[in-house]
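Note that this complex is displayed minus one protein chain, with the remaining chains in position.
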Amino acid sequence: MVEARGEASLQPEAILQVRDLYKHYPLTQGILFKKQVGAVKAVDGVSFDLAPGETLGIVGESGCGKSTVAKMLVNLERPTAGTISYKGEDITKMSPKALRAVRRNIQMVFQDPYTSLNPRMTVGDIIGEPYEIHPEVAPKGSRRRKVQDLLDVVGLNPEYINRYPHQFSGGQRQRIGIARGLALQPEIIVADEPVSALDVSVQAQVVNLLENLQREFSLSYVFIAHDLSIVRHISDRVGVMYLGRIVEIGTDTEIYDHPTHPYTQALLSAVPVPDPEARAHRERIVLTGDVPSPADIPSGCRFRTRCWKAQERCALEVPALAVPVEFRLTDSPAKHDSACHFAEEKHVVPTEDDRE
Amino acid sequence: MLLEVRDLHVEFHTRDGVAKAVNGVDYSVDEGETLAVLGESGSGKSVTAQAVMGILDMPPGRITGGEILFQGQDLLKLKEEERRKVRGAKMAMIFQDALSSLNPVISVGDQLGEMFQVHRGMSRKDSRAKAVELMDRVRIPAAKERVGQYPHQFSGGMRQRIMIAMALALEPELIIADEPTTALDVTVQAQVMDLLAELQRELHMGLILITHDLGVVADVADKIAVMYAGRIVEHAPVHEIYEAPAHPYTKGLLESIPRLDQKGSQLYAIKGLPPNLLAIPPGCAFNPRCPLAQDRCRTDVPPLYEVTESPVPRRSACHYWKECLHG
Partner (left out) sequence: MPEPNYDEGAAIAPTGAGGAVDLAMSEGESLEKTPGGPLGTGPAGKPRSLWSDAWHDLRRNPVFIVSALVILFLVLISIWPSLIASGDPLDCDLAKAQEGSQPGHPFGFNGQGCDVYTRTVYGARTSVAVGVLATLGVAVLGSVLGGLAGFFGGGWDGFLSRITDVFFAIPVVLGGLVLLSVVTSNTVWPVIGFMVLLGWPQLSRIARGSVITAKQNDYVQAARALGASNSRMLLRHIAPNALAPVIVVATIALGTYISLEATLSFLGVGLKPPTVSWGIDISSASQYIRNAPHMLLWPAGALAVTVLAFIMLGDAVRDALDPKLR
């Protein structure tokens, strides 16, 4: 694992390759003659790979651009620049016809189970709609059967097929949304905060379901969330986003147990842990100030305005997302990509040993 | 005791029937103490708090029984006028959504100052000075310059600070915080929670923290009341509940959350769904989802069994709390 990391970006078998993805929303002034006065840089240079069968977690606070990345992956937003290659083909430059075929393979699960299902359609129509849009996947006669199978797969009674979304609870609705995402037998599922609107006791059910489905159908997930514990649980690799960029990326152990970027460390140290004993043992890094506006990103390192380590160099030089020099020759789990000039390992998540 | 809720019952009349939102809740908070009320949506945790504050929408809500003793006085027996004097001055509430709780067309300084003008009869100028003082207190940078700004000019975390400032304005003895940090980002959440805990210590207030987040609870609470289907199912000092829960629901919740410090294998999931308040299962409301359920649980409503006596009493509404505790 550790050896492969350096070459990860070159791995030929990546099912999805994202390179230098940008999404800028222009800010205009004037009513009749609009002129651009700036841009909201929602996503500002994001690159990552997704291997088959892998779960890549993306964490970050609101406004960091993680949802915009998700939308670009499923083609709901067009990138301003950059490429998204699915099996080597750039989907941002595809013809509408070719795109339709690719869309089948990259599906999305939405956050809000109350707005992601059309209240005027029955569950059968909702889950069956993908077949109407892509009739080549399932002949007409077989569709009802397929929809019932899907209901069964996501743990709902197949007899519910004629009911309407409002007859279900939040957790059940999310299962319906997942069934719709599975209908076309995709290879990649992009899940944008799929459990954050659910109750705690229902979250676990849905997380387990997603994991079981991944095994059963060998799916690759891009799992976007703000809950760091859930992301660790479900992800093989985790990318941490701040103001439109990935600042640190690595395996779950590398990120959670050996974070080297100060933002990741602050984020992890702030997560409330369900263990009152940890209160005394934890050092909490309290960040000052607020996240800067994505329309006015600080020069150099974008985290420097809130960073306790920031020096002059940070304002001048943009740190690259690469293995920091300090760790390049080591063999420790701290050897992973981190966009910080002064990267250093810091232990912030309390482990069992701390409590003893 | 600062606040004591005794056997509170609240119902809602809906078009589909009567929803029993709160079914006999007892809890208490002392000065300087933090009680966390933990529960999922529909557990009745917020409804109880609204009844305590006297801001329950009636109708459709109706308090059908119980007492709410604040400094020994039953609030439910007070006239609305007298109640209003308690609200704001002696107990205050902090809501989840700061943006919709603040008036968008009135400047922050005026909203804070209004409290002093209404309750303390201060002049506009004096109340302005008080507003700046409060904003300083909740550590809003450049309070003097920002006092004339409007809510939308502040970030989410800053707005929640303003809400806290507003709640603290008249130095109440009790603060009820309903999911105060749920809408905030994790780094901001920590700041706001720390601030709240610190001010509480400083002013020696009672704090009721309503939340669904087991992590937040562990960080700040002294004691915890876990609610399910309108009842308290477990009540315990914070350390004990995390070490050894005495109710299968609490146990299930604790086991179902993923951990930050290790990847873990498959999550434990409580089966089924939270109950429908229009048709709460007979016997123990948790029985259809409970791994320990026996025949008795389907017929007999479990009382709150005494698990341990002191210093903070520990109780569990499970017939088989011993099995749960040791199993």
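The chains carry the letters A and B, assigned in the order they are written, with residues numbered from 1 in each.
By our rule, a contact is a pair of C-beta atoms (placed from the backbone, for glycine too) under 8 Å apart; a residue touches a chain by one contact, two chains touch by 3 or more.
Quantities reported herein were computed from a predicted structural model and do not represent experimental measurements.
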{"item": "Per the touch definition above, residue among A:28, A:115 or A:218 touching the missing chain", "value": "A:115"}
{"item": "Of A:48, A:168, A:223 or A:263, the one touching the omitted chain in the full complex", "value": "A:168"}
{"item": "Residue of A:41, A:180 or A:335 touching the missing chain in the full complex", "value": "A:180"}
{"item": "Subunit A residues touching the omitted chain (full complex)", "value": "74-76, 99-100, 103-104, 107-108, 110-122, 126, 129-130, 132-134, 155-157, 159-160, 162-172, 175, 177, 180, 184, 196-199, 202, 205"}
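Please note the rule applied: only the chains that are shown with their structure count from here on.
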{"item": "Distance from the mean Cα position of subunit B to that of subunit A, given in whole angstrom", "value": "32"}
{"item": "Residues of subunit B defined as touching subunit A within the complex", "value": "40-41, 155, 157-158, 185-191, 193-194, 212-219, 221, 238-239, 242, 252-254, 256-264, 266-271, 273-274"}
{"item": "Residues of subunit A defined as touching subunit B within the complex", "value": "61-62, 169, 171-172, 199-205, 207-208, 211, 226, 228-230, 232-234, 252-253, 256-257, 266-268, 270-279, 284, 286-287, 290-291, 349-352"}
